[in-house]
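Removed from the display is one protein chain of the complex; every other protein chain stays in position.
Then we have chain A:
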Amino acid sequence: MPRYLIERTFPDGLAIPMNAEGAATCQTVVGKNMDVGVTWVHSYVTEDHKKTFCVYDGPSPEAIRQAAERNGLPVDRISLVSVLDPYFYR
């Protein structure tokens, strides 16, 4: 399954509290992703919480967009990515 990097902007900052509510929010996202066959691997969040870089596995860019729509998440750009690590060429 292809892997995608999704860039998102949150003008007011992304706020997921470190408590049960936050955990529930994340679970909701995971559940809605499942409906369209998309898996959230993990995300990187900038210091000011205004930008995220999310790594997802999914069948197509359209499925990634659908998942974002269902979760009310913005999408700036979707890139198809593959793994490259420092020892790749050994």
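Here is the rule we use: contacts are C-beta pairs under 8 Å (C-beta built on N, C-alpha and C of every residue); 3 or more make two chains touch, one makes a residue touch a chain; residues count from 1.
Here, contacts and distances are computed from a predicted model.
Undergrad: Missing chain's UniProt protein name, "Peptide ABC transporter permease", "Pyruvate dehydrogenase complex E1 component subunit beta", "LuxR family transcriptional regulator" or "Biotin-(Acetyl-CoA carboxylase) ligase"?
TA: "LuxR family transcriptional regulator"
Undergrad: Based on the whole complex, identify which of A:29, A:54 or A:78 touches the chain you can't see.
TA: A:78
Undergrad: Pick out the residues on chain A that sit against the missing chain.
TA: Spelled out for chain A, the touching residues are 2, 4, 11, 60-62, 65-66, 69, 75-80.
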